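Notes follow once the structure below has been shown.
With one protein chain held back, the other chains of the complex are shown just where they sit.
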Amino acid sequence: MPARRELARGDYLSILGTRVLRTEDPKFLTTGGVYTDDVVDDRLAGACHVFFVRSPLAHATVSGIDVSAALEAPGVIAAFTGADLADLPAIPPSAAGLINTEMTQRLLATDKVRYVGEPVAVVVTELAYQGEDALELVAVDYDPLPAALGFDPGDSSLLFEAAGTNVAGYWGDPASLRPDLFEGCETVVSHTIVNQRVAPAPMETRAAAAVWGADGRLTTWIPNQGAQGTRDDLVKLLSLEPGQVRVITPDVGGAFGAKFGADPEHAVVAWVARRVGRPARWSETRYENLIGMTHGRAQQHTVTIGGSRDGNIQAYRLEIVQDAGAYPKIGAVLPMLTILMTTGPYDIPSAEAIAKVVVTNTTPIGAYRGAGRPEATAAIERAIDLFAAEIGVDPADVRRKNLLPKFTEPHRTKFGALYDTGDYVAALDAALEAAGYAELRAEQAARRASGDVRQLGIGVSSYVEITGMGDGEGTPPSENATVEVFADGTATILTGTSPHGQGHATAWAMLASEELGIPVEKITLQWGDTDLIPEGGGTGGSRSLQQGGAAVQQASRELIEIARERAAAELEANPADLVYDTSRSAFAVAGDPEASVPLTKLAEGERLLVRTVFSQPGATFPFGTHVAVAEVDIETGKPTLTRMITVDDAGTILNPLLAEGQRHGGIGQGAAQAFLEEVVYDDDGNPLTTSFADYPIISATEVPSYELAEMQTPTSYNPLGAKGIGEAGSIGSTPAVQNAIVDAVAHLGVRHIDMPATSRRVWEALRAARQGSEHR
Amino acid sequence: MIPAPFEYIAAESPGHALELLADYGDEAKLLAGGHSLLPMMKLRLATPAVLIDIGRLEQLAGVQADDGELVIGATTRHADLAAAELVRAEAPLLAYAAAQVGDPQIRHRGTIGGSLSHADPAADLPMALVALGGSVEIQGPGGSRVVAADDFFQGFFETALGPDELLSAVRVPRRPGVPWGYQKFVRRSNDWAIVGVAVVDGRIALANMGATPLRATAAERALAEGASPAAAAEHAADGTSPGEDMHADREYRRHLARVLTRRALEHQTG
Partner (left out) sequence: MTRIELTVNGDKRSDEVEPRLLLVHYLRETCGLRAANVGCDTTSCGACTVLLDGRSVKSCTVLAVQAAGQDVVTSEGLSADGELHPVQAAFRLNHGLQCGFCTPGMVMAAVGLLAENPHPTEEEVRAGLEGNLCRCTGYHNIIRAVLAAADTQAEVQA
């Protein structure tokens, strides 16, 4: 395991790899972040408030909307329906060409509604408190249609008549599946598994504030994951010129993939501001958030796994059905990533995967922490446990036997992924050792023998995932950074990434400080203003440090070289003879430290500024193993997560404090999917989980403290050696916890419990096993 | 989400509150801690035109001993009830139940009178009152009356409390040292009970097993006839027809009632 970079560089200790406290925190802890709803700005003075009328039905034709009563209500300025926005283009599906192009969306529904929560009209009021009163007065005539739901919605009730089908498209050709894939396997196990629909549920809901200038430009504050992508979406949604939109990103209260780009509501708020001729604001309720913001996951997996009875996996097939919700957005593209990661960290001689994407009368699916990769991991990790149970071999041993051996040169999988570096067996063994795996198995055996009402389960999950993807091969993933040093000894960084909790301001300052010697506290990070930073990829897909951070380092180094030329002129020395001493932020002539010039002086005249773009050869592939320990009360079925032990190797760690925080958050969120969280609809497509009282976002009482073991295998793709860490926690933990719960009751005849493995599901599985019916 | 508009009147005395109730009739609602009512109003499931605030009336708060009973003012907050020495000593089940309601912030605001009048069958305090064989004092235009817990809860979110009446106090027997047990089965710790069981001195009450908190009479009878806790608990769900939701179907709830009753009986303290 490579050592952390705490080595002395010159005569000082490197800040890289150290636990620097966040410079962001004092504000957040006292006056609080300035989220979109908190923004006080002269440009927004006198803003009106926008409220959305949302469909209460999953599927219906809209025969009329009467806003006249609402217009009479106190404070109502205006009300608009889809007819008012008819000149704006329909929103095409993601992945045009693969996804049925008839499946388009309007900013406000016109002829029909396709999910509960779909916006159909807006009312605009003087005061925020007047909106909900007025919403109740909008009368919409709906003619209900049968709801198309589930992974097999059929075509009897079409969401899009013009499409002629509820199948949005395919990833891969079902006809290409080989009938002989499992030939020669001594054991073949197959199971259909649901990777359930969950709600991203960032603590800050969606919001917007918008104002148009006299110059015809829109300025809009939106919580997002990348102002530039949000701007680009708004340009498309509102048919504007690219230069017409300025997006400003305030503090963002969590995103988890669901705040990328712009949603129809963001565009409508901007449209309203223009139409009524004054600034407009919108802030959704949690109810709206849970039905209106995209959901995540929603895949069904049929896994088939075959191999020898001593545990060699020879073949694996993954058949995916993606429920894309009512409109094929990013959800329709998730299977591509799932397929790419089909075999995970394993060396499986024969493997194939395909996906079918369907539309249903439910909230559209989007990205959610991991976005496609957690689904792949969940599928194969569950498949391996099913296989291990069938052949009676310890699931950890099956994993060790089939993991790819350590590699330092990139490894191309048969699904086309190019894994940069990996040492999967070491991660597995480190996690098992940290967990005390043998002792846990002994404890489990003792409890089984004694018939303890609280049975112990141990779940293992090995994973590899993709971070920092670009737009595909040929366009290497890249990010820009600008670093400027000022004569007063401060510095500013502009980044195309977009923090929403990760601690970029601290981390990027560390990187610049390392090169410039300027203290972290004197370095300010700016992001999320498209006029200031017109280009950038935002923060998502665990890309920020490896590209955005590397760009900061590169810009800082380039800045030193510019400064070196100026210093040489100042000192009348040869640039090559100058040494930059970061301990005093000054150039000195080698061998003559008295002949020196501080960096600040070099910034007195011409601006000392560098903008640079860093590109890396491709995505990186962090990996690890999670071990979950769960107790299951076999009388009530209640599972309790008692331990989480993880190894998450994301290459070289810049700030362990921040990296651990990312791991903790991912572990908690991933565990929540395993045994708590699920967006539930009834048979008519009515959502039942529309508040935090019903949607069980995990609390402090359902998780233990986490045990993190360290491992760092640097990537060669960037000079930081860094891979992404934002999503790994949620990728590893979900199947580990699910496997642990199943493992706790495996000796009672249970082979599988779908997620969330709630008390009820566990009890039902136990009952089914007891009744002798096959439950696998 | 915000409530629909209403008029707010701070009552100056319980009598004043009754006068206001008489004046406004169905239009008015009493407000104390507001932790049952305000959430309903924010969802616009309740839209009273007038709120009569009794939360400031000190004569309605606090715990006193009255011969064989503890008398607990209706606006006593859950946190105060849970911490009250007299309650902890002489009706520990009630103190414990109060400490199970919601979360700390909710317990700092919510009141026993509010919780009982709201009458959520899944809630802690209604079940505890039924288990303890307590009663409520009700004041109305015609004077005051006392209603036993078993008679107070009449249906799903329905009580014997009339629209012109005020629940002023709660009475529970003083039973220091009497064994009691409490089991609350939840998804997350601050969720409503999927099923709850409270037992004290041979009385067994169930939460969320029907439209009101229920007595498990068949199990009580079996216990009285000398059955073991395990054998008696087998009858805990007899005669119940609990509702179904995404957390539990009828059969699972009935199963939980039996398991939890056995555990409550077997793990009694006091």
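List of remarks:
Order of writing sets the chain letters: A and B. Residues in each chain are counted from 1.
Here is the rule we use: a residue touches a chain if its C-beta (ideal position, glycine included) is under 8 Å from a C-beta of that chain, and two chains touch if they have at least 3 such contacts.
The shown structure was predicted, so the numbers you read here are calculated from the model rather than taken from an experiment.
Shown as candidates are B:S189, B:S241 or B:T269; the residue that touches the absent chain is B:S189. For the chain left out of this panel, the touching residue among A:V138, A:A201 or A:A435 is A:A201. Note on the undisplayed chain: of the listed residues B:P104, B:P141, B:G155 or B:G239, the one touching it is B:P104.
Within the whole complex, the absent chain has one touching residue among A:P56, A:G75, A:G254 or A:P617, and that is A:G254. The omitted chain makes contact with chain A at the following residues, 21-22, 24-35, 37-38, 40, 128-129, 201-205, 251-254, 256, 285-287, 500-503, 657-658, 660-661, 664-669, 691-693, 697, 699-701, 703, 705-706, 729.
Residues of chain B in touch with the missing chain: 1-8, 10, 31, 34-35, 38-39, 42-43, 51, 53, 55-56, 79, 102-106, 108-109, 188-190.
Methods note: only the chains that are shown with their structure count from here on.
Per the touch definition, chain B reaches chain A in the complex via residues 1-2, 4-5, 44, 185, 187-192, 194, 246-249, 252, 255-256, 259-260.
On the chain A side of its complex with chain B, the touching residues are 129, 132-133, 136, 285, 287, 635-636, 638, 676, 680, 688-689, 693-694, 696, 698-699, 701-702, 758-760, 763-764.
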